[in-house]
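Okay, so here's the structure we're looking at.
Only a single protein chain was left out; the remaining protein chains are all shown in position.
Coming up: subunit A.
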Amino acid sequence: MSTVLPDQLGHFGRFGGRFMPEALIAPLDELTRAWQEAMADPEFTGEFDRMLREYAGVPSLLYDATRLSEAAGARILLKREDLNHTGAHKVRNALGQALLTKRMGKTRVIAETGAGQHGVATATACAYLDLECVVYMGEVDTERQALNVARMKLLGAEVISVKTGSRTLKDAINDALRDWVASVDKTHYILGTAAGAHPFPAMVRDFVRGIGDEARAQSLELLGRLPDAAVASVGGGSNAIGLFAAFIPDAEVKLYGIEPGGDGFETGRHAATISAGQVGVLHGARSFLLQDEDGQTIESHSISAGLDYPGVGPEHAWLADTGRASYRPITDAEAMEAFRLLSRTEGIIPAIESAHAVAGALDIAKELGPEATILVNLSGRGDKDMDTASKWFGLIDAPEAGRE
């Protein structure tokens, strides 16, 4: 299978491309050139590697989760991206794009954020590299992730609460794009996931693909062979494509993307874009999306703010279409059960996003049997989710305690 996708115009098969205002086409061309030149320049890639190693704590550990494995009935390896600086895989992309911003001679960065992880990673990279930083965040998300808003502000970023549309991640992206079209001369938009117009899906993938490259080498060292399956949660899809990229040519490694099933398919309240959406165009690319009969975007629902997005990156759409990866939903309740299980068996409190991947791995373990080894991307840590978890499990004695 080819790994040189996308083509020159950013197409992964029938997905991807550029559905963007003409005003942004020349800047996207400039970005594509700058990124390709940077990736071919040892000085840039060397500095990126140095930042990841010395500042972000990469490579992250591959951890043999023996007690979780016992509970799962198959061997589970966790790629510990939760141990990275800022607590998630997102720092890889933010550092890569921030370094590219400097290289392009731009001084201002904008970003969107859902859960706040990408916003925090971007604010961190901007503090580290001395760049002005503005983060767009849906009003609903600023409320459910107030701690991350405080972190971004402390790091020197301006956080703009987006009050239009569904007031979540998709609307934050809309407002960031509106800012960008008016400010592109001096501003780079650090998109937080492997979605959007070309070159973002490929560029973000390349900045986060260290997850899979490292895990592949670590697996060979630990097992003497590759794992049987690689599992990651999929919202926009950056942690999953970061894990998958290295394994796409390894046909014997099954790839599983775990989508947010929300309250369950039958309720219509979910964010399982590939499992339940149709092909369409959103935020600059053709992919799967949640839309109504008329092509209007449907609001997504997930207990995880980071997965609560009605679109998905075009490379995932292509991997699903070609059958190279399979995608399945995990409900809020299943994810929270895995959240508790991982906490109790391994002393690791995962991000709720990552808990979806763990829950998916528990099902896949049953399907593949006790001899299987399953690699799971533990994409982030759960500190930011303690308020949600406390309410879900009734851990705090307060009048408002209990399920949301």
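Before moving on, here are some points about what is shown:
Note that a residue touches a chain if its C-beta (ideal position, glycine included) is under 8 Å from a C-beta of that chain, and two chains touch if they have at least 3 such contacts; residues count from 1.
The rule we apply is simple: contacts and distances are computed from a predicted model.
The complex includes a chain that is not drawn, and of the options "Putative membrane protein", "Tryptophan synthase alpha chain", "NADH-quinone oxidoreductase subunit H" or "Oligopeptide transport system ATP-binding protein" the UniProt name matching it is "Tryptophan synthase alpha chain". Among A:174, A:326 or A:345, the one in contact with the hidden chain is A:174. In the complete complex, the residue from A:5, A:20, A:211 or A:338 that touches the missing chain is A:20. In the full complex, the hidden chain is touched by subunit A at residues 9, 17-27, 164-165, 170-171, 174, 177-178, 181-185, 278, 280-284, 289, 291, 293-297.
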